[in-house]
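For this depiction, one protein chain was excluded, whereas all remaining protein chains were kept in their positions.
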Amino acid sequence: MARLRGTGIAAVNYPTGMNLGGDPSQALIHATTSGSFVVSLSATDLGQGLRTVIGQIAAETLGVEFGEIVIDTADTDTGPHDMGTFASRATHRVGNAVIAAATEARQALLEVAAEELEAAVADLEGDGHGNLMVMGVPARSVRIADIASMAQFKYGRTIAGRGAYMKPKSPVDPETGAMDPDSTEAHACTVAEVEVDTETGEVTVLSIRSAYEVGRQVNPTLVQGQIAGGAWMGMSHALYETTAPYYPAVDHSPRDFSEYLMPGPLEMPEVESVVIEVPSSDGPYGVKGIGEMTANSPIPAIANAIYHATGVRFDDLPITPEKILRGLDAKRSGPS
Amino acid sequence: MASTIVAFELGGREVEVMVKPMTTLQSALRDQLGFTATKEGCRQGGCGSCTVLVNGEPMLSCLLPVEDVAGQRVTTLESLTPAQGLHPLQQAFLDTNAFQCGYCTPGMLMVAKALLDHKPTPDRADITQALTGNICRCTGYGPIVRAIGVAAQAMRSSEEGQAR
Amino acid sequence: MTVRSYFLPRSMPEAFGLLETHGPELLVMAGGTVAMPLMNDGISLPGAVMGLRRAGLDALEVAGGTLRIGATATLTQLLAQPAVPMLREAARNTASWSIRNMGTVGGNLFTPPPGGDVAVALLALDAGVTMAGPRGERVLPLAGFFTGFLTNQLAADELLVEIQVPIRSDPTVFIKFGRKHANTPAVVTVAVRLRWDGAVVADARIALGAVGPHPIRALDAERLLVGTSLEADAIAAAAAAAAQGCEPFTDGIATEWYRRRMTGLFVSRALEQLAQGAEGEGR
Partner (left out) sequence: MSSDLNVVGHSVQRSDGIGHVTGRTQYTADRSFPGMLHLKMVRSPLHHALIKGIDLSAAERVPGFVRALTARDVPHNRYTILGLIGVEPEEEFVLAEDRVRFKGEAIIAIVAETETAALEAVSKVQLDLEELPAVFDVEEALEPGAPIVTHWGNNTFMFEGHPCRRVRLGDVEQAFQRADYIVEGVYNTSPIEQAPLETTGCIAVPEANGRYTVYTNTQALYFSLDNAAIILQVPGSRLHFVGGTVGGGFGGKVDVIVEPIATLAAMKTNRPVRFTYSRAEEMQVSSTRSAWRIFIKDGVTRDGRIIARKVTSYADSGAYSRQTPYALTKHAANAAGPYAIPNVSIDAYCVYTNRQPTSAMRGFGVTMASFALEVQMDKIAEKVGVDPWTIRFINAYHNGDMKPHRKLVEDATLIETMQSAATLVGHDLPDDLRAMTSAPRDAGHDGGRD
């Protein structure tokens, strides 16, 4: 029995946003009497943590604590339009819309605070933790929570903001394909290590190690979550998953999770990663989308590692043990 | 097709449901009792998201006629959550980001609870073996395996603290 | 048809009474791990179902050199018993923890391939099955129980009540090879039991799963081993015979070709383990 080891790499880019643009997101923000801020959206949290990162962006722009933000999504009676959560667009698009709405709300806040502090709006600054003050005079300071309350009961004003973000739709030249298909590009490079059992054709993935460049991490823990989950899905696509096991034949299409193969906890190697940040020009605080791409580079990295281990190329996904065994057989019996 | 009344213990209290024949425990919990922490991911016994404990043992509520648990002790995620705060397993899942969409999380937690009840100091192999019936499409399992280890450690430390 | 009646008999006489009353229309269910998914998906729509979980058939005991396994003893019970190590190994390699808490040993005999891993071990262990019905009880060797894909010797008015496994100290190996390491259908399951006479194999059982319409014996391979000392060429010959003699099928997990190839490989790996074990014990 031989067990062959190999290492493979892959480097990829991934575009942020619906590829031709024209995909708006909007946000409305208003302050409550106690100084919390309700961010109304119709964006969807698929589990990636949209509510959390959008709350962070709103808190950052408003200059309040994260705990003061309430994300209200998704209800078409209360939330303004959003194109949807796909195309690695949500943090970028919704984030930009929320920054716009928060900026407008903050302006309203500053106007009330200026009146209360008897100062000019231009002379006010925030500490990022829920307080506004006259620049250079910390003693003349007021809590945003108090301003929010006063706006309601003393001044009869709204503290609210509207925000929208849309990259205008790009036409495609049908002859040349000239187009503007992205907002920004994130990047990844994965190194995978595998071991191949030459008698069964089984592949054991020993490690998946990646570097990601994602512009700006709003929440590093959630970014790590995407990377770990994506590494698993990439490995799953590379070695296991198919709804047509003998494509293009249509037979034996799976109908449950015992037939639809995906690696389980016993198959998973440790996933290691490093993230670098080079802010994008148009993302909120420099964000680039990372939602989709984390499954991508592991696939060719694993395929290349299998080649490195066996000397046989497998260009059809998924790379099943049977395909590997047949490939190894052909190599043994074929012309050298 | 007359309905019958089935009584069982749910999270320490007696409950009764009136069910048509072959109603699953999953359906009785979710549709009649409003205990929706027990999820419905496949109803084929393949995903583990409906895992509950019957007399302390993990079982799949989608494969159990509720009549089969008459008089038995059923535990769901609802009864794992203490009145104040979180169970150490829940806290560890939260702290280590051991979920994304959260749909598999109740099943994962129930299996983890059963594991730690049986084996308070599991090694990595014990944890991964225990989870092989539960599918997660988001996390890649690593964070879940880590969370259970963290919870076991926390529970031991807390017991040692109490012993002192 | 929407299930009109679900019966949960509390004793065997009650179960037989229900079977007699309702006849073959009554779907008999043990752990439900195979039947329930089909009902949930509307593929199977029986009018009446009898569940055996409370019928008192789940005893598991050693008596007179035999492990007697009630038909509804769970795979978890099987995993816990110390008498027959190969059955522990088979249970450990079947499904997941929750399923093992529900699935039964008897039910495993009715699970279509590529399922039915425990049945493969039972076959290698010369297990017998007891069926009971209006004409009384009868015992068959498991080897004679299966008659085809999803067919067997059980009459419509009978229930499988017990499985008997002779307790022997013979060396055994159980290997389930699937596309994953746990909770996955078999590409092939191999269960081998040998009886040594000094340095020579006196008797051999090789049972295979997922490479036939039901768990099968590799009879040619068994014969080839008798009288050998598991030398490399003897192992190779037996593995080749097992691969040639099996009847694999193609499904979404593996092709016929791959299953046959893996049958040879894992019979060979199982025998190599036994040969090494024999060396270790100084044979």
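Note that the chains are named A, B and C in the order they appear, and that numbering of residues resets to 1 at the start of each chain.
Convention: a contact is a pair of C-beta atoms (placed from the backbone, for glycine too) under 8 Å apart; a residue touches a chain by one contact, two chains touch by 3 or more.
Since the structure is predicted, the reported quantities are computational estimates derived from the model, not experimental observations.
Colleague: Which displayed chains make contact with the chain that has been left out?
Modeller: Displayed chains contacted by the hidden chain, ordered by label: A, B, C.
Colleague: Which is it among B:S61, B:T75, B:T105 or B:T128 that touches the chain not included here?
Modeller: B:T105
Colleague: If the hidden chain were put back, which of A:T33, A:Q107, A:T158 or A:T221 would touch it?
Modeller: Among A:T33, A:Q107, A:T158 or A:T221, only A:T221 touches the chain that is not shown.
Colleague: Could you please point out the chain B residues that touch the chain left off the display?
Modeller: Touching the chain left out of view, chain B contributes residues 1, 20, 30-31, 34, 36-44, 46-47, 49, 76-78, 81, 86, 90-91, 93-94, 97, 99-106, 109, 135-138.
Colleague: Mind pulling the chain C residues that touch the left-out chain?
Modeller: Chain C touches the missing chain through residues 1-3, 41-42, 45.
Colleague: In terms of residues, what is the contact footprint of the unshown chain on chain A?
Modeller: Interface residues of chain A facing the absent chain: 8-15, 19-20, 22, 42-47, 49, 51-52, 55-57, 59-60, 63, 65-66, 71, 73-77, 79, 81-87, 128-129, 172, 174-182, 184-185, 187-191, 209-213, 215-222, 233, 237, 241-245, 247-250, 253-257, 260, 262, 272-274, 276-281, 285, 288, 291-293, 295-297, 299-301, 303-304, 307, 313, 315-318.
Going forward, only the chains that are shown with their structure count from here on.
Colleague: When I count C-beta pairs in contact, which pair ends up with more: A-C or A-B?
Modeller: Pair with more contacting C-beta pairs, A-C versus A-B: A-B.
Colleague: Quick one: most central chain, C-alpha centroids?
Modeller: The chain sitting closest to the overall C-alpha centre is B.
Colleague: Starting from the mean Cα coordinates of chain A and chain B, work out the distance between those two points in Å.
Modeller: Using C-alpha averages as centres, the distance is 30 Å.
Colleague: Can you compute the centre-to-centre distance for chain A and chain C, using the mean CA position of each chain? Integer Å is fine.
Modeller: So the centroids are 48 Å from each other.
Colleague: In chain C, what residues contact two or more other chains?
Modeller: 37, 181-183
Colleague: Going by the touch rule set out above, which residues of chain A reach two or more other chains?
Modeller: Within chain A, the residues that touch at least two other chains are 256, 258, 264, 266.
Colleague: Please output the residues of chain C touching chain B within their complex, sorted ascending.
Modeller: Chain C reaches chain B through residues 2-6, 8, 31-33, 36-37, 39-41, 49, 51, 53-54, 76, 95-99, 101-102, 181-183.
Colleague: Using the touch rule from the top, collect the residues of chain B that touch chain A in their complex.
Modeller: 42, 44, 46-47, 97, 99-103, 127-129, 131-132, 135, 137-145
Colleague: Using the touch rule from the top, collect the residues of chain A that touch chain C in their complex.
Modeller: 199-200, 240, 245-246, 252-254, 256, 258-259, 261, 263-264, 266-267, 320-322, 325
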